[in-house]
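All protein chains of the complex are present and in place, except for one that has been dropped.
For chain A:
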Amino acid sequence: MVRYFKKIMHFLLLFSRQGRLRLQKWFTPTPEREKKKIIRDMTAMVLARKPKTCNFLHWMDLKVVYKRYASLFFCLAIDDQENELLALEILHRYVELLDKYFGNVCELDIIFNFEKAYFILDEFLIGGEVQETSKQTVARCIEASDMLQEVKHTHTLAHMLIL
């Protein structure tokens, strides 16, 4: 796999227990075919893990941190030098954000509102890094963006909800 430059996070995948992909975020440019292969490999590896094992895997030159929340597996690939425990916290924070937004989030929410899941993710991470460490701030921004969608013209909102 070609690595263009060192990055903290390389990709984030969400998939069900049957291996169906629910969300994919790639932090390095990767060809389509390779993405598909990685998804296959990841799903196979993570789904094969026994219950009482730790949440860290080695794959190629990356560390893969995964955690299961209800019926979804959250899978984050980080650089070999990175702090795995913090990666677990990052996954947990994302789940909390989804939960706050959807209210007791479940897999169906993410299936039917996948674009919202992405919007939330994009308020939490940018370019493979955490952009906002406050849960409340992220939640407020999402709300504000949502309200914007309802309005027809953007130029009236320039002064709206500036944080």
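Here is the rule we go by: contacts are C-beta pairs under 8 Å (C-beta built on N, C-alpha and C of every residue); 3 or more make two chains touch, one makes a residue touch a chain; residues count from 1.
Operating definition for what follows: contacts and distances are computed from a predicted model.
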Per UniProt record, name of the chain withheld from view ["ER membrane protein complex subunit 1", "Origin of replication complex subunit 5 isoform X1", "AP-1 complex subunit gamma" or "phenylalanine--tRNA ligase"]: "AP-1 complex subunit gamma"
Touch with the omitted chain, as defined above, among A:F56, A:Y69 or A:F102: A:F56
Where the unshown chain meets chain A, residue by residue: 4-7, 21-24, 26-27, 29-31, 36, 52-57, 83-86, 88-90, 92-93, 111-112, 114-115, 118-119, 122, 126-127, 129-137, 141, 144-145, 148-149, 151-155, 157-158, 160, 162-163
